[in-house]
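First the structure, which I've put down as structure tokens, then a few questions once you've had a look.
Shown here: the complex without one of its protein chains, the others still in place.
Order of writing sets the labels: A, B and C. Residues in every chain begin at 1.
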Amino acid sequence: MANSKFEYVRKFELPDSCLPNVWMVVRIDGKGFHKFADAHEYQKPNDDRGLNLMNFCAQQTMNEFKDITMAYGESDEYSFILRKDTTLFNRRASKISTNIVSFFSSCFVFYWTKFFGTYELKYPPTFDARVVCYPSEKNLRDYLSWRQADCHINNLYNTCFWALVHSGQTNKEAEDTLKGTFAADKNELLFTRFGINYNTVSDMYKKGSFIYWSEVEETIVRMTPKGHGDSTMVEREFVRKRRQPTFFFGDIISDTFWSDHPQLLAV
Amino acid sequence: MANSKFEYVRKFELPDSCLPNVWMVVRIDGKGFHKFADAHEYQKPNDDRGLNLMNFCAQQTMNEFKDITMAYGESDEYSFILRKDTTLFNRRASKISTNIVSFFSSCFVFYWTKFFGTYELKYPPTFDARVVCYPSEKNLRDYLSWRQADCHINNLYNTCFWALVHSGQTNKEAEDTLKGTFAADKNELLFTRFGINYNTVSDMYKKGSFIYWSEVEETIVRMTPKGHGDSTMVEREFVRKRRQPTFFFGDIISDTFWSDHPQLLAV
Amino acid sequence: MANSKFEYVRKFELPDSCLPNVWMVVRIDGKGFHKFADAHEYQKPNDDRGLNLMNFCAQQTMNEFKDITMAYGESDEYSFILRKDTTLFNRRASKISTNIVSFFSSCFVFYWTKFFGTYELKYPPTFDARVVCYPSEKNLRDYLSWRQADCHINNLYNTCFWALVHSGQTNKEAEDTLKGTFAADKNELLFTRFGINYNTVSDMYKKGSFIYWSEVEETIVRMTPKGHGDSTMVEREFVRKRRQPTFFFGDIISDTFWSDHPQLLAV
Partner (left out) sequence: MANSKFEYVRKFELPDSCLPNVWMVVRIDGKGFHKFADAHEYQKPNDDRGLNLMNFCAQQTMNEFKDITMAYGESDEYSFILRKDTTLFNRRASKISTNIVSFFSSCFVFYWTKFFGTYELKYPPTFDARVVCYPSEKNLRDYLSWRQADCHINNLYNTCFWALVHSGQTNKEAEDTLKGTFAADKNELLFTRFGINYNTVSDMYKKGSFIYWSEVEETIVRMTPKGHGDSTMVEREFVRKRRQPTFFFGDIISDTFWSDHPQLLAV
């Protein structure tokens, strides 16, 4: 049976390469994660198991796709930034986004028990992904600022909302309480009604999780000959440098972090 | 902190909707599955556990995304055909492909033990996905024929190759034995050297797995009042119709299957 | 001076081929033609010189790009339909649309005097163009119906509007007179106030201009030897068939025209 007479159908696949010399950002986003969080009894406003699982999957994703230079995550979403000059999958948007979202989704299920222990995963989760291109350093930093500002706004709101609900208000009452309030009002409310100083809330909740490659030194032990003519094998410590995806739970909106890490925007 | 000054970055996301009134085909494809199959000791040329897992995940995918009307799988790939008039995710190619490939990947890990039992999944698998649009019935059928012809060619080759290898040839020797042979030669080789009548090989191996929605009757048992004034509850059988993703392991290249199922190409 | 170090910039040009096996429609549209018509004292509601110039340019365009099988024009716009299987410019949307709109624009200026005589063209006109793909015969016919219905609605309105204005109403008064009227009202108004039976209005105004390739016989005269041994040259008439872009000013919404010309939708 000849395959050739059907092969013309390949020509219907149209190319979708991204412009060269722009940063490609792949943002993955949980589908129906409100329901997913309820079904798996996530703690509110933040569930450490869930966030740590997301963070771990993101690290694995950076290890798998080395052209990802940075990533930023909050809640059920993660953004992966690829080198401006990456040639991964010939810069084809669909190849890049589907490979990343598929691997991330696999990881989420695969590493579930690492963070949730014996707590059962009830059904397979879904994430979507999109590719957005940013031509300038300013655009890219504004993108990351946009996500971090989003994280801040949501987390402050959710911290108040769940404090109110845990104190006995219904969801509707809590919403009404918070309607029209500004950040200062919310800080005040947390402090006066619940004794919570928002400044002391975990940075991972307030700022989200930023990951970048940084060089770490690690000490390894190898068996080597004793030397000076003596071939007896002995343990010796070596220090070697290794690049690894490293977390930063701080401010990525202002300039400080970026001037401390100029290499991140150089590629 | 106002989010608004960063929000302009949303405008960098460009639309990617598919043309209306064409069939969208999402084909997912295992990444590095040669290595994956080796790492998990897949049986050659076909591993039932692996194929059945793929098939089960594809069924789940159809249940999750009801606008998938048919699917066809072979080896480590699966094609999902969406209704011509689907408005799923506003026909946005990236949304459709990433949701499907993410869910499928999650399922693969989630349902692994259902098919592999205690055999450990060693690392999270990755699939890619692409969307291809087909405007005419002929184009769509030729696409499916292309995949089924591909399945046939590969399976006949692999059946010979692994028979030779299992009989003691090296991979290189088996390749050389098969170089330049036609289908008839391969059938002959299988029969004379290994006593295998290729016709009797499992249809799932030879033809791949086609899935479509079909109506099945199922008998359910419900407790109902006995009636005629007697409110004692008794078990009664009911027959109800339900649509479910159903397998067909036969020929989808010739007309027979399609004239028997005209509704499949009607949408 | 080597050119090679700059040549990488070619890679920034991204492909834009249209899906195979769909009809590509290129619609060109006059930019600022309300002003253009005023500046060149077009007769209202329809200017024969202007319409005939558009029609002639469209014919030339079909002669220049033979893969255009049909065209439909009204007012300052023209739609060109390309064969479903055209490989013109590898089906690249930008190549196809810019070539057609450039040639049409050149023609409009080049042939101006053929229709406007000594009436001076005051400035160079501009047209834009877009490519839209239609996968099914129904979609394509609905596209053409959409344009012809548009022509009808506009022409009926404009015929009334300018009759009112020529009879002394201001533009504002004429608009008010027509506000909320239906087709029947407009026909009535034309007949009772201006003695115009809309049915007798020129078909080119009411239905727009459809062009398709049709075979015509033409008689040509050639000098040939008399024959029977006599080599004296004499004039002889020959009939030859030639395909030429031919106008149809009738209904292309109902089925009649299409069942009379089945070859038009076959390619």
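Annotations for the structure displayed:
What we mean here is this: a contact is a pair of C-beta atoms (placed from the backbone, for glycine too) under 8 Å apart; a residue touches a chain by one contact, two chains touch by 3 or more.
Bear in mind that the values here come from a model prediction, so they are computed numbers and not experimental data.
Within the entire complex, contacts from the absent chain reach the displayed chains A, B, C.
Of the listed residues C:I68, C:I81 or C:C107, the one in contact with the hidden chain in the full complex is C:C107. Only one residue from B:F12, B:F116 or B:F257 touches the chain missing from this view: B:F12. When the full complex is taken into account, the listed residue touching the unshown chain is C:Y143, out of C:F33, C:F80, C:F115 or C:Y143. Of the candidate positions C:Y42, C:F127 or C:F248, contact with the unshown chain belongs to C:F127.
Residues of subunit A that touch the chain left out of the display are 19, 21-22, 133, 135-136, 139. Even with one chain removed from view, subunit B keeps its contact list with that chain: residues 11-12, 14-15, 17, 19-21.
Against the chain not displayed here, subunit C makes contact via residues 1-3, 5-10, 12-13, 16, 28, 31, 60, 64, 93-95, 97-99, 101-111, 121, 123-134, 139, 142-143, 145-146, 149-150, 152-153, 183, 253.
Convention: only the chains that are shown with their structure count from here on.
The greatest centre-to-centre distance from subunit A, using averaged C-alpha positions, is reached by C. A summary of chain positions shows that the Cα centroid lying nearest the centre of all protein Cα atoms is that of chain B. In terms of their C-alpha centroids, the spacing between subunit A and subunit B amounts to 31 Å. Touching of two or more other chains is recorded for residues 19-21 of subunit C.
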